[in-house]
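Presenting chain A:
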Amino acid sequence: MTDWLALLSWVPLLAGAFFFLAGTVGLLRFPDIYSRLHAITKADTLGLGLVTLGLIMRAENWQAVAVMVLIWLLMMGSGATTCQLLARYQQDLEAPDADKEPVHARR
Partner candidate 1 sequence: MSTTLFYLAIGIGLWLMGLHGLLATRQSIILVLAINIMSSGTFMVMVALATHSDPVDPVLQALVVTGLVVAVSATALALRLAASRRRRTEDDAT
Partner candidate 2 sequence: MNPALLSLLTPLATAILMLLCRSRAAVWTIAASLLSLVAAIAALYQVTTDGSQLIHLGGWESPLAIRFRVTALSALLLAFTALIHLLVGLYAARSRHSQTRNTDYWPLSCFLHASLASLWLSTDLFNWYVILELLGLTAVALVSLAGTKAHRAAFNYLLLSLAASLCYLLGVALLYGRYGVLDSLLLADMLEADHTTRTALLVITLGLMLKAALWPLHLWLPPAHAGAPTAVSALLSALVVKGPLFVLWMLWSQVAPVELGRQAGPAMAAAGVAALVSAGWSACRTPHIKTLVAYSTVAQLGYALLALGMLLRWGVRELHVALWLFVFAHGLAKASMFLAAGEMQSTLGSKKVSALRGATQTVPVAMFAFAVAGGSLIGLPPSGGFLAKWVLLQPLLLEPSHWPWALGVLLGTLASAAYVFRVIALSFDRAPPPRPDYNPDPVAQWLTLLPALLVWGMALGGETLILWMSGVAY
Partner candidate 3 sequence: MMALAGFLLLTALAGLWRLLRGPTRADRLLPIQFFGTTGTTVLLILAQAQQQPALRIVALLLALLAAVVPIALVQYLRRVGD
């Protein structure tokens, strides 16, 4: 039972590693700050989520699972928020007048 679960856990772990790699490639190769923001915050959050899933399949007790789920939730929130904050900061720098009305970052 646990053995095949451990074996199965490699699927999300490796998938997570792939998304980290994808995020890094995006960070390095994408042309402007907004697309790079997406690469980092989306791909990496997904990568973290998948690795966490893999680790949860191997966890010994429920406390560890709870902590990992909490971390995952936090990271999703902070990824989204940081993306917004940085995009908005960049936009303010480029067009300071846009500060007056709530313009959202390009989606």
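Couple of notes before you dig in:
Rule of thumb we're sticking to: a contact is a pair of C-beta atoms (placed from the backbone, for glycine too) under 8 Å apart; a residue touches a chain by one contact, two chains touch by 3 or more; residues count from 1.
A word on the picks: all candidates are chains of the complex that A comes from, given by their letters.
Fair warning: this is a prediction, and the values are worked out from it, not measured in the lab.
Of the candidates listed (1, 2 or 3), only one touches chain A in this complex, namely 3. Contact residues of chain A toward candidate 3 in the complex are 13, 16-17, 20-21, 23-24, 27-28, 33, 36-37, 40-41, 44-45, 47-48, 51-52, 55, 58-59, 63-64, 67-68, 70-71, 74-75, 77-79, 81-82, 85-87, 89-90, 92-93.
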